[in-house]
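The structure under discussion is supplied below as structure tokens; questions concerning it will follow.
Heads up, one of the protein chains got dropped from this complex, but the rest are sitting where they should.
Residue numbering begins at 1 within each chain, and the chains themselves are lettered A, B and C in the order written.
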């Protein structure tokens, strides 16, 4: 399973803070995102934002980063702390 | 009279923290310094330091600044506060 | 180097943090930055701070390590509050102790710039009118962070 976490406006709009996704083989983050977009028009819209950021296993990652079974993927908008 | 103040190492070496100098007409700071140098070999040596700074009426000034009757001239080495 | 990273709901105390930065030896130079919830002409009530538990402290710790590799530092403390913060409350603290004034200034400035763009925090504004809304990232924050890349 791949654990996927959502934060901030994405978490709110998707009404989901985390989900589990079966992962038969390693995939890039963008492939995972494309798969998630198929869930509904809403998910398609929200996950299509140009500035979608991601972290893999709690480190910032690129959309080309490959995730595998047991990994934690997080999707979120640009950060605004400080 | 021109009031002249000395600070830090200059004050110590000249054994003087202030003096009064009769001033018949306005003079540049460097002219005043030249005059002071005539007092003794010690004064000549101490006032010949290349990095001698000055303030006129409590504002940083150049050696070309003109001082007149009633002014306060201060002579000192580079500052080292902070 | 002493490194202290805290992500907490509680407020922090500048004097206590300053004392800890100086603990043991006088570094010569201590720079602190405190970020507060700004009163936007009476329009803002407060901010909700969300973060990514697990990743947040790691991200802050990485940022401090980058600073440490770049400047000679004795001690660094980073505190970031989360949860609901009212106007005038403290949000973030960065404290840096070094033997060198410029190193302390630059490292604190750098840590704040990186924190703003590379630590998983998100702000939601609660104002006197309308629904709460998520704060948009600022291009100026991104530019501020980029100036440290040589």
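Simple rule for what comes next: a contact is a pair of C-beta atoms (placed from the backbone, for glycine too) under 8 Å apart; a residue touches a chain by one contact, two chains touch by 3 or more.
Nothing here was measured: the structure is a model prediction, and the numbers come from that model.
Looking at the complete complex, one finds that the omitted chain is in touch with B, C. The residue from C:31, C:60 or C:73 that touches the chain not shown here is C:31. Seen across the whole complex, the unshown chain contacts chain C at 13-15, 18, 22, 25-39, 87-88, 99, 101-102, 104-105, 108-109, 112, 144. Taking the whole complex into account, chain B touches the unshown chain at residues 5, 7-9, 11, 51, 55, 58-60, 74, 76-82.
To be clear about the criterion, only the chains that are shown with their structure count from here on.
Ranked by distance of CA centroids from chain C, the top chain is B. For the pair chain B and chain C, the distance between C-alpha centroids works out to 48 Å. Averaging C-alpha coordinates per chain places the centre of chain A 72 Å away from that of chain B.
Across the assembly, chain A contributes no residue in contact with two or more other chains.
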